[in-house]
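Every protein chain except one is present and positioned as in the full complex.
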Amino acid sequence: MQKNRLEAFSDGVLAIVITIMVLELKVPHGNSLADLRPLLPVLLSYLLSFIYIGIYWNNHHHLLHAVRRVSGGIMWANLHLLFWLSLVPFVTAWIGENHSAQAPAAAYGAILLMAAIAYWILQKAIIAADGGDSLLAKAIGGDLKGNISPVLYLLAIAAAFYEPWISDAIYAAVAFIWLVPDRRIEKTLTDAGHPA
Amino acid sequence: MQKNRLEAFSDGVLAIVITIMVLELKVPHGNSLADLRPLLPVLLSYLLSFIYIGIYWNNHHHLLHAVRRVSGGIMWANLHLLFWLSLVPFVTAWIGENHSAQAPAAAYGAILLMAAIAYWILQKAIIAADGGDSLLAKAIGGDLKGNISPVLYLLAIAAAFYEPWISDAIYAAVAFIWLVPDRRIEKTLTDAGHPA
Amino acid sequence: MQKNRLEAFSDGVLAIVITIMVLELKVPHGNSLADLRPLLPVLLSYLLSFIYIGIYWNNHHHLLHAVRRVSGGIMWANLHLLFWLSLVPFVTAWIGENHSAQAPAAAYGAILLMAAIAYWILQKAIIAADGGDSLLAKAIGGDLKGNISPVLYLLAIAAAFYEPWISDAIYAAVAFIWLVPDRRIEKTLTDAGHPA
Partner (left out) sequence: MQKNRLEAFSDGVLAIVITIMVLELKVPHGNSLADLRPLLPVLLSYLLSFIYIGIYWNNHHHLLHAVRRVSGGIMWANLHLLFWLSLVPFVTAWIGENHSAQAPAAAYGAILLMAAIAYWILQKAIIAADGGDSLLAKAIGGDLKGNISPVLYLLAIAAAFYEPWISDAIYAAVAFIWLVPDRRIEKTLTDAGHPA
């Protein structure tokens, strides 16, 4: 039952995070289709973040599935993850309004990186609570996607100060990697639920 | 349990979508009843979208009832549907502020059309996960409402560029079709849960 | 299970309604305690509406407890109730910014009246779905509070055009009537869950 409430609270926060981002899509003052043109980058950044939050929700779901005992550490590691994800609407709005600028592109990557680290900490907290023979520990071993994502985020942050569109391309590519099901490691991922 | 969380997350998103639309009803600066007059089209567009989200929630509810196994495809088809529905507050606000304009009326129909397509994809994903003898597959066969709604949306989008009020009338009519219970096909619909 | 989701969706909407009202409490530009003074009527109207939504949530909870079968009629009667309650933040903000004006005070009562009527319809829909020997039907019989509230709302709406503070006093009084537990009819109310 304790686990139920952890899930319910996380679902609530993620549902709100994914939905309040749309409030950044300000209604245009004009009423022609051309007035939607300047909203396109905002819409695209919303779409990208929607997919990222969706990936996190999806994997969070699998990850908590593996939890047997909810410890205080798991509670706080989970809140820590939600904290970074709650900042996604902020960087999404910033990147949407300044889609070719350096700092917003780097900030977006920094939040994704912190969320990935928070997710990794949450995994460790679950394994620690489970004890030695954790199923999750084995599943995470060869987790290629989980290990490569932070490296790509770091690359994107660095690239932002040269060509911001490269960062955007990397963010889209990482989301794509996570979206496309990888048949060979699907079973492992289903158990481990490692996110972007 | 997996299904529970899919429902909980969808309920959360739909509850937020249906409620944040009311934030567009800006408090008037004046304090007389006449100051509410200009809000009437905004209130009407809110009412229409409230009914549409209500119809989707209602049918989504029935649809997930038919799910036996939550696959990755169902998860993403569901998020895809939520994405389009999350844009309803945006087009609702646009149509509310420009109730006799062409582009907003067409955009409203475009979002409804995309949501209807997303719902259709979600049905296919559920049938695919169920395998050959899907109950849902049979129920959808003669689904008149489900097939006619997209056609009416397309008509409304086209009509918007001539007479926007015709589009509004079509949107109201489609909502009405879905609201009025159709005794003959009620049982089929209850199983299939096809939305507007 | 169907009932669970109806409750979850209603809980979600009511939780959002009760929380977004606080967004009307705009952060003052100054930083002295005196800057909080003009917010007092906004805070008081927030408190009043918080209590009303709390009463509705509380009674809604008891009411759904009595539901045995969720019909389409119950679904829509419930959404109808949520629609009027979703307008509470709007009239709360209007009354908060114009606390001695006539039209806002009357509009506040009108929304409370519509919500009370919607609640009455929801009760009828539940009794209709239950069939002849509905426990709810018997409990509602001598429902003094439920019958007197709409009359008081009508009085308050009329009074608003003479002395708005009388309306405010009536709204506070009705909330008080519902808050104070009435030992004699508590058991009946617990079963019936009739709201303000």
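Going by the order they are written in, the chains are A, B and C; count residues from 1 in each one.
Heads up, the rule we're going with is that contacts are C-beta pairs under 8 Å (C-beta built on N, C-alpha and C of every residue); 3 or more make two chains touch, one makes a residue touch a chain.
Note that the coordinates shown come from a computational prediction; the quantities given were computed from them, not determined experimentally.
Of A:Leu33, A:Leu47 or A:Ala101, it is A:Ala101 that touches the chain left out of the display. Note on the undisplayed chain: of the listed residues A:Leu79, A:Ile117, A:Leu155 or A:Ala172, the one touching it is A:Leu79.
For chain A, the residues in touch with the chain missing from this view are 1-2, 5, 8-9, 12-13, 15-17, 20, 23-24, 72, 75-76, 79, 82-83, 86-87, 89-90, 93-94, 97-98, 101-104, 106-107. Residues of chain C in contact with the chain left out of this view: 7-8, 11-12, 14-16, 18-20, 22-23, 25, 27-28, 31-33, 35-36, 47, 50, 54, 57-58, 61, 65, 179, 181.
Everything that follows uses one rule, which is that only the chains that are shown with their structure count from here on.
Overlaying chain A onto chain B using CA atoms gives a rotation of 90 degrees, to the nearest 5.
Taking each chain's centre as the average of its CA atoms, chain A and chain C sit 38 Å apart. Contact of a single residue of chain A with at least two other chains is seen at positions 12.
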